[in-house]
Structure formats: structure tokens, C-alpha cells
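Structure in C-alpha cells, see below.
Some chains have been omitted; the remaining ones sit where they do in the full complex.
The letters A and B name the chains in turn, as written, and every chain counts its residues from 1.
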Amino acid sequence: MSDDPSTNDALGTLRAAIKQAVTDVRGQTPLAQSFTNFVTINLVANAQLAAGGTAAMSYLPDDVIATAEIAGSNYINVGTLLPFFKNALPEIARKLHENGKTWVLDPVAAGIGETRTAILESFRDVPPTIVRGNASEIIALDAMWGLADADSTTPATRPAGVEAVDEVDAAVDAAKRLARHLAKRSPVGAGAVAVSGAVDLVTDGERTFRLPGGSAMMTKITGAGCSLGGVTATYLAVAEPLVAALAASLLYDRASEIAEVKSDGPGSFQVALLDALWNVTADQVAASDIIETN
Amino acid sequence: MSDDPSTNDALGTLRAAIKQAVTDVRGQTPLAQSFTNFVTINLVANAQLAAGGTAAMSYLPDDVIATAEIAGSNYINVGTLLPFFKNALPEIARKLHENGKTWVLDPVAAGIGETRTAILESFRDVPPTIVRGNASEIIALDAMWGLADADSTTPATRPAGVEAVDEVDAAVDAAKRLARHLAKRSPVGAGAVAVSGAVDLVTDGERTFRLPGGSAMMTKITGAGCSLGGVTATYLAVAEPLVAALAASLLYDRASEIAEVKSDGPGSFQVALLDALWNVTADQVAASDIIETN
């Protein structure tokens, strides 16, 4: 643990909240609902179950809104769009907002395709509680929502499909601006942004944390990021946004390290990852390296 | 084997039929077609293959009806609805009925959302041959189809997403009524209902059986129930409804017990479950505890 002594007290409080979130999910098995892409929908559900929650997946607005009434939180992922998503997703986001429901957005491939752009723009004024993405997606969403100052130095970058072409460091300013924007309209009075990369970054717009570790094998299976988004929604059902984003990212970092050691390639890595999400202890997650930075 | 001696002869006949069904699927590799949800569609197909059958998945009515001509049975699962399902599924059910085709229904999340309710109501008069669900779904479907007597004491219960909130015992009357309703309109002159839970229950409306055993890990992977529904359709291609429902549930109970011992969490459990579906012998399935009750 490489904590700066001056932040130890604040980190101690945060560690206790993270430990509580991991424990509460396992004790309460909260339902998080997902509207997610067809590639990784199975892994999202299985990861939510392995973390201790329960899962329900829906696409029709009437299904999503009815299920949101009994769910602790929700998750929307904009990969693999179908035509009806163009109207359904703005309607769903608006109703979740009107009903005061929390949700996590994974802006997969933000910047690619007119329909995806129209959908993501529609979320601007009825936004999610947490955004989780790679650096390129976070930068693209910030640009799309016009959150940067006129003199911002964060350059817009053309995305490369679903893979990040930017480093996490390049997305720090965009992530903070996004988090502050989410917080202003949040039904729980706070928001958070998680940027996945070699060193993950989590911010609520005021405080920013870097989370070293994890496994490079996460980029060799499909859905590592999507399922992290789903598990973030699971934690959001029991914890405030910053704690939920930190707990989910740390759970994934610790689980992926264990899975890398136990596996011989990407097939056995995914199996071992689900096992490790189930077996990692709340203490292991809470004892992780957490580096508070500017 | 905890058989009541008075039922030993009848159970002996049933055990022989169950053993024959398991053997016939492996010998004949029958095709069962599925119209199923996007979360667990892969596991449904892999479970049908692991049980010894073959799989084909379709959504367009012209695809489904053309494939039903060469399939031994069919499976419909109403999770993850898309807009066009509202017209497609009633049309498919009607045509399967007109063409005398057998099919298994998994009424996932019955009671949630207007579209799902409209679809399930449309199945009432052109019903499946077998219904497989959790207790809450069986109770909801029975209520939706208005099968209860006016003085029925089975209460309607609000569903909790895709998870059952009711115990299997609470669904006994609903399951029997449903099975009798299915039998009346069945192309093979019989129907069955399987209720999944800690102790599974299977009934054809006249005889009712409880199947102890299985593994609690089945609730920690997504698609245990869906894929059991798919495998039930595989068995329905070679056996009568009661035998198909019993054989599939017993195969799953035995396979899940083996998988629990061999696994370290939900990831390795799912892998071991598919292996066990492949490796469990027909004798092991047929020798299971089967408790005939009222």
C-alpha cells in the first residue's frame, strides 16, 4: 500500500465503505438490470451473479421501466445497436431520470456511427449516475456533451472501434468534467466516472484515484469492460457512486490478477475470472493500492 | 431411492422410459429449435449439444416455421423481448399449433411488462406441450390464463424479475391446472409442467413427482433454467411430455451435483456442468430419487 500519509484518514473511510459494499452485495443479492450489447450480455450477467448480485436483461421500454421499479440499479451499454434503440434508449434514459433511478453508462465505441452519437447526445441532460469506459470513449463523450471549456487542451481523438487509442492520463480532465456534470443531475446527489486502462482511474469530480494492478489478459477476452460496467451497477445498488465505482474496479483488478496466475490462455482466464469474482474477499478488495492524485 | 413401495411398479416403468429417452437423444441426435433470449442463447445451444442433441436458433416466423418442419421439437423463451416479438411470437405459436408441432415454453419473468403479458396471453389457446419455469412464473401464467377456480386459494404473487419469490410448494395447484390445460390441446395428447426450485416438481396434471437434489450453484450462473428448458425440448423430440420433463430435470440435477464437486466457483461450475451433461450415464439419470406425491 503506497498511500500518501496525508490522505490516510480519508482513504481509511473509503476503504471501510468499499469493504462494506462488497459485503453488502453478497449479503443482499441486489438486482441490477441491464440493457446491454449482444456480444457480452452473458458475461455481464454471470459477472453480476459471481459478484453476489442478481441479473435481469431487458430491451423494450415497458420491460425496462417495469423492471427498474424492482431493481436496485441499472446499466446501459451502447454496443451492437439495433434500429429501435434510437428511440427506445432516449425514452428509457428520460424515464429513469424522471423516476429517480440510478444507472451506469458504458459508452462503447462513442464517436462511431450517427445513431450511436444521437443516442449518446440524448443522454446529456438526463445522464447516468456513473460512466465507465476506456480513455477514448470518455474523451469522446466529454466532447459530444460539450463539457470542455473553450480553451480546453484535451484533444478529441478518433476512436478505433471498441479499443482505446488513448492512454488513461489523456482522459483525466474529461473524466472530472463528466463526473461533475453527472453529479449535478444525480438522483443521489453524486456521480462518478471510471476510466479503464493499464492503471484505472476513478473520480467523482472532486477526488481522483488511480488503481494500479490488474491483468493484461483482460484485453484478450471480450467483455472485460462491459462486465465491469455491469458489476459497477450491482455495487451502485448498495453504495454511493464513488464507492461503487472504486469497489467494482478493485474487485476486477484483484480477480484478474488471480485469474492470470491460474490460467493457460484466454479461455481458462475467463473461467478463472468468474471464479475469482466469487472468491476474492472483501478484505482483499479493500486492502488494494489506491493512489489519490490530482 | 426413497420410493413408496405402492408406486414401485409404476415408477419402474417410468424409470425405464427415462433411461430410454437419455439413450435415444444420444443415439439419434435430434434437432430441437429454439426462439430464446439473448442472455443465455449460447448456453441453451451448448447444453442441447452436450445432452446429445443438435441445436438451431431462429427468430423470423418464416425461419422458425421452415425449421420446425425438420426439427423434432421446439423451445420458446420470452426473456429479452424485441418489438417485433409482439406479433411474431403469437403467429409462431399459432402455426406450430396448426402444424401439430410440440414445443416447450419458458415463461421467463411472466407478469413483468405489458408486451410480455400480451405475448403469454396469446399462447393460451394454442399452448405449448410443456411449460418449465420457476414457481413465481408458473403461478403468474396460471393466473394470466384464468385457469384457477373462483375459490382457488393459490395467491397471485408479484414476480421479482427473473428470480422466483415463491417456493415450489406454492405452485403445485397452478402447475397441475396448467398441465391439464396443455394436455387438452396437445398434438401428442399429453402435456407436462416442470417447476424448478430447491426440490423440482414435475406433473402431467394427473401424477406429480418431486425430484430432490441438484446444486445451489445453479442459481449462481445465468441460464441454468433456460438451458434446462432447451434440453427439455431435446428430450421432447424422442419421448412423451412427462418423461421428457422428468428426464431433463433429473439429468440437470445429477450433472449439477457432479459439477459442484469439480468446481471452485461459478465460472468452473458452468464448464463442469456442460461436461457432466455429456458424461452422466442414462443409468445414473434413471436411478435418481423420484418421489411421487399428491
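What we mean here is this: contacts are C-beta pairs under 8 Å (C-beta built on N, C-alpha and C of every residue); 3 or more make two chains touch, one makes a residue touch a chain.
Everything quoted here is computed from the prediction, not taken from an experiment.
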item	value
Full complex stoichiometry in copies [only 2 chains shown in place]	3
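Just so we're on the same page, only the chains that are shown with their structure count from here on.
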item	value
Interchain centroid distance [CA atoms averaged], chain A/chain B, Å	35
Interfacial residue positions of chain B with respect to chain A in the complex	37-40, 42-43, 79-83, 109, 112-116, 160-163, 219-223, 263-268, 270-271
Contact footprint of chain B on chain A as seen in their complex	31, 33, 38, 41-42, 45-46, 49-50, 54-60, 62-63, 66-67, 70-71, 82, 84, 270-279
